[in-house]
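Here's a structure for you.
Note that one protein chain of the assembly has been removed; the remaining protein chains are unaltered in position.
== subunit A ==
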């Protein structure tokens, strides 16, 4: 009974708050002579801060027109904005900025939605070794990561050298499909230096600083074994596929909005997503070294920790996952 009452109070409070908020907006509108959309546009700089607020305001609107404007096709945006301005009785001559700002926001919102669809499509397309395009892409990845080293055969142990699990990478893409391959190729192509550095680091046996005291405790053979234990590093390609999963989750959950709205002033597109992937690979590598896990078995623990850290960073609306890496030099940080 107690719980039931508590629930009733909570539901009532919820509706009360909505009502209060509506009244508040009404009073503000009368006082300032501006609607909520105008107030947001005037108060906020272009970027995630503004677009996120506009998106939330439109979604929670009572008007069907405003609600549906976040899912409108990019080509219909201009018409929608005209309708909104008419509905809100905004004088275009005295408020020329509003239409421009609103258009920028809607373009970003539509772009993000479109990107989600595009990424999902790529992810769902399974790697097919019968498809010459897929095969070509895979060979390209090899050539980029192992310049000058020829592949002995299509199915060969050599694939392990770039961090696939076995002698045929086709089974390693799994739930990430072509998206994983596209991301890896993009990284190796656009940010070759970093990719090669990370690949080389991932193959290094981990050299722990061992004090003299400890050194005397470990027998020499054991020490030698540890030194050459290649299993200590992680598998570059597999980690790439796992980080693709992480980037995909950030995108689908909407967490990447802050970043993408800040780095893509027009509309986020696939290359923005792939640049984000490159950044995440780089960051994860640094994080891995910083956390200094004992061995590869800690991968999921480290990965979850990293995921939480990125999510926290993305909560700040002025956040752009730092664009200071080669692949994103062309990016404009608004």
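Here is the rule we go by: contacts are C-beta pairs under 8 Å (C-beta built on N, C-alpha and C of every residue); 3 or more make two chains touch, one makes a residue touch a chain; residues count from 1.
One rule holds in what follows: contacts and distances are computed from a predicted model.
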* To do: Leaving aside the chains on screen, match the unshown one to its UniProt name from "Putative exosome complex component RRP41", "ADP-ribosylation factor-like protein 3", "DNA-directed RNA polymerase core subunit rpc10" or "Protein DOM34 homolog".
  => "ADP-ribosylation factor-like protein 3"
* Residue touching the undisplayed chain, where the options are A:103, A:129, A:165 or A:192 -> A:165
* To do: Would you mind spotting which of A:84, A:176 or A:195 touches the chain that isn't drawn?
  => A:176
* Structure fact -> Contacting the left-out chain: of A:83, A:135, A:189 or A:298, that is A:298
* Per the touch definition above, residue among A:241, A:267, A:280 or A:314 touching the missing chain -> A:241
* **Residues from subunit A at the interface with the omitted partner, ascending** => 160, 165-166, 171-172, 174-176, 180, 230-231, 234-235, 238-239, 241-242, 244-245, 248, 295-301, 303
